[in-house]
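Note that this complex is displayed minus one protein chain, with the remaining chains in position.
Going by the order they are written in, the chains are A and B; count residues from 1 in each one.
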Amino acid sequence: MTTTVPRTSARASGPGGAAARGPGRRRRHPDRPPYEAEPGPVAKTAKTTALTLIVLAVLVPLWTVVVTSLSTQAAINDAGGLVLVPGELTFKAYTDIIAGGVVTRAVGVSVFVTAVGTALSLAVAILTAYGLSRPGSLGHRPILFMLLITMFFGAGMIPTYLVVAGLGLIDSLWALILPTAVSAFNILIMRNFFMNIDRGILDSARIDGASEWRILGQIVLPLSKAVIAVVGLFYGVAYWNAFFNAVLYINDSAKWPLQLVLRSYVLQGQAVPGTTFDPSSLDGGQTAGLAIQMAVVVLAMVPVLIVYPFVQRHFSSGVMIGAIKG
Amino acid sequence: MNPRQPTRIARRSFLTLAAGSAAAVPLLAACGSGPTGSESGPSGGGAAVDVDSVIPDYIPRDIVTPDFPSVDGSTPGYLSFPDEFVASVEEVPGRGSSFTAMTPLWSTVPPGLPDNSYMVTVNEEINADFRFQITDGNAYGEKLQAVLAAESSVPDFVTIPSWTLPPRFGQAAENLFADLTPYLAGDKISKYPNLANISSDAWRCCVFNGKLYGLPYPSDLINSVIFYRHDLTSELGIEVAPANAQEFLDLALELTDPGANRWAMNDMWAGAQLMFRVPDKWILEGGNLVHRVESEAYRQALEFQAELFAAGVVHPDAVAGNEQQARQRFISGEVLITPDGAGGWLSATREAYAGNPGYNQQPVPAFAGDGGTPVIFKGTPSNLFTFIKQTDDTERLEEQLALANYFAAPFGTKEQMLLEYGAEGVHHDLDEANVPTLNETGLREVARTYTWITRPPIVASQVQYPSYVEDFATWMAGAMEYAVDPVFYTQQIVEPPEFGALEQPFIDLEMDIARGRSDISALDAAVENWRSAGGEQLREFYAEYLDEQ
Partner (left out) sequence: MTAAPQAARRRERAAAPAPEVRTAPRRKRPSLSRLREDYPLLLMCAPVIILLAVFMYAPMLGNVIAWMDYSPYVGILGSDFVGWWNFQRVVADPRFWHAVSNTLIITGFQLVFFFPVPIAMAILLNSVLTRRVRTAIQSIVYLPHFFSWVIVVSIFQQILGGAGLVNQFLRSRGLEAVEVMTNPDTFLLLITSQQVWKDAGWGMIVFLAALSTVDRSQYEAAAVDGAGAWRRIWHVTLPALRPVIILLLILRLGDALTVGFEQLILQRDAVGAGAAEVLDTFVYYSGIVYGDWSYAAAAGLIKGTVSLILVLGANKIAHVFGEAGVYQR
């Protein structure tokens, strides 16, 4: 995928050729397209500084979160909160969470809900986005409007609960998928990408007698890997992070998703806010130190860290469309 | 029995909920039910019935004599476990029925049945198949409303924290829950000796619409405390025993040293209200109801609060409204004084001991802002209630009450040991002094879900912190001297929902005045506005209840 057409083109010795020569000059970047001039030192410094700052702004807090999750209570007390400079380290927070025994099962639930939910939502989104993407097709405006409405008018919690309960979905994992399966936002994004595909290709396929299903499957989808990856990521993350529907619809704690289980570690032993009721004062109650809370943050992030590179692959290189168009 | 500062609850509970994501709809209500509209008064709701005629008799049970006995209802203390655990329930309470129970959770979620040997053991022991619908405690109010709105999804037992009692709960009680009066009122309670061991005040809280609906969850009567770090102030050589507000401020200035990353206190609003005798909701002045926001006490507390903030003795993160880490700041010694609930004493101590065995927090001895006699308004005698779903099956209902009686087994009994610590050798081990320690299985599986349904009178029995038990029990026994019943104490009054937001402007005003964004004079306008926006109606609404007394 890194082999871009321009690099191998005849113009390779063009404007950039000079930059590589001469003592003291920086070597020309091998990936720089030949038509592009080597940026001046000021631009280069500015860019490097900006990127470094951005990365540091993210990494430093992330670092403190990770270090805090690995710190002993004493080290946290010394730091008076999040720990920046690692002192005494321990994996206790992680082992405590995992030794609870509930986490493994909850991971299973979350993986199921996320995988099935994302697949379903993505399928629905692709179909809808394509179904609505041809200008002037019959009925697309009212359906689009119906979709748009849901972005601004919510259904209340109680009526939704009554519907879910009425369908017999209480304690079913489908209750964590179906009510949130449609995101108008995601569908609109996808439709937007579909609509920017060169219409000429689609129209000529149509003239050749290809069915809409074939056009979607054989032309649109292969051209839309980037947006499918992104929307899939959005859906996946939403399913993975969701916990409130589980609070409402799942009574059996054996079916709790990971986020809800992790939340119970965060809430563990905190005074009930605003009241003087303090569950941790009950005999034997345990309290969650900051380390556990931060370990929860880290654990919740791990799956995303694992999945993201695979998703990113689909939109970090961009020659496909050009190649096909050309 | 209004929880303290009812309107504050919602915001705070949101804060923790916000650790997740969804919008929160926790609820508040003073406590309980009553008329459903502003028009109907107490008589309309049937509250005219004499409460004392529907509550159970109080028949105390002396299983183990406490080392520090209760004084006027204060929490007693035990320094040791008994040599032998006695049985307080003679028959197996269950008849093999299955029950569902919705209970809150503020701890790590235990493994569910059938993987939880603790629940399996207890279910066998009580001969009932309990299935718990464990629900995230900080999202409890929301789920509760949804569950109660769908009648078919209401479980057999529903635990409801007093601060999540939904508005118009009276309707829910009448339509959904069993009236326990015919089973428990007066001497009928003698069938259930452990339930009879629960104080009358706690039972009074369970009366809705003139009928006994709930099972109580006995709680500490004094619940608002100002704590200080005794270990650290001793190190600094500073004595903490202010006699009035000025001395308190002087002390705070002395303790504050930003250069050493040390401030005197967290947000002291709860403490300031304690010092200036601010009521939860109403006080009686010359036979008239005066709302807290109208009271002179409230004004003084606000002024003092502003003084504290202006003096720079409040930790900057507390100024920035970070209540999440208030306890963390106290434990780490960044602040030396903090207001907290009575239960916070144990929680903080337990948390701090892990990293600091020398940790010692103590209550600031009670004092009044003006140097006079302090007043401590009593906290609710029952923090939560459990309701039983309506059923025509009397036998089933009696089985449920027998089970509740089992769950109320007091300190020192076999039943209580089983519920708290599981089975000996399986979930806990006893040392030579009979002190139980949960083992690995116990730590993983023992979840105190059963005792949400009801529990025995609260005691301090954390013998592993012996000085704590003694300090706590003697402190509370002493503080009872200043304890006063608030107006409408233990009475279930729920305001019509349109009055709910009346106090909201004051919560913002409290923040603004404290931080100097508003002048105290803004209070007058706010009070005027409160009166015209419904405050007077609210007063009339409550006055009707007052007439009933």
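The definition used in the following text is that contacts are C-beta pairs under 8 Å (C-beta built on N, C-alpha and C of every residue); 3 or more make two chains touch, one makes a residue touch a chain.
Given the structure is predicted, the values throughout are model-derived calculations rather than measurements.
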Report summary line: Contacting the left-out chain: of B:59, B:120, B:149 or B:520, that is B:149
Requested in this report: Can you work out which residue in A:41, A:136 or A:209 touches the chain that's missing from view?
Outcome: A:136
Requested in this report: May I ask you to list the residues on subunit B that touch the chain which is not drawn?
Outcome: 7, 10-11, 14-15, 18-21, 23, 25-29, 36, 145, 148-149, 166-168, 171-172, 175-176, 258-259, 261, 263, 315-317, 319-325, 334, 497-498, 500-501, 504-505, 508, 511-512, 515, 517-518
Report summary line: Where subunit A meets the left-out chain, the residues are 2, 4-6, 9, 11, 29, 31-33, 35-37, 39, 47, 50-51, 54-55, 57-59, 61-62, 64-65, 80-82, 84, 123-124, 127-128, 130-132, 134-141, 143-144, 146-156, 158-160, 162-164, 167, 178-179, 181-182, 185, 187-189, 192-193, 195-196, 198-200, 203, 211-213, 216, 223, 226-227, 229-230, 233, 237, 241, 297, 300-301, 304-305, 308-309, 312, 314-322, 325-326
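The rule is short, and it goes like this: only the chains that are shown with their structure count from here on.
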Query raised in the report: Which bits of subunit B are touching subunit A when the two form their complex?
Result: 3-5, 8-16, 19-22, 25, 100, 102, 105-113, 115, 131-139, 142-143, 145-147, 149-150, 152-153, 155, 161, 163, 219, 223-224, 261, 323, 325, 327-329, 331-334, 340-347, 350-352, 354-356, 379, 383-384, 420-421, 438, 444, 446, 448, 461-462
**Report entry** subunit A - residues contacting subunit B, complex
**Finding:** 72-74, 76-81, 99-102, 157-158, 161-162, 165, 170, 241-244, 247-248, 251-254, 256, 259-261, 263-287, 289-290
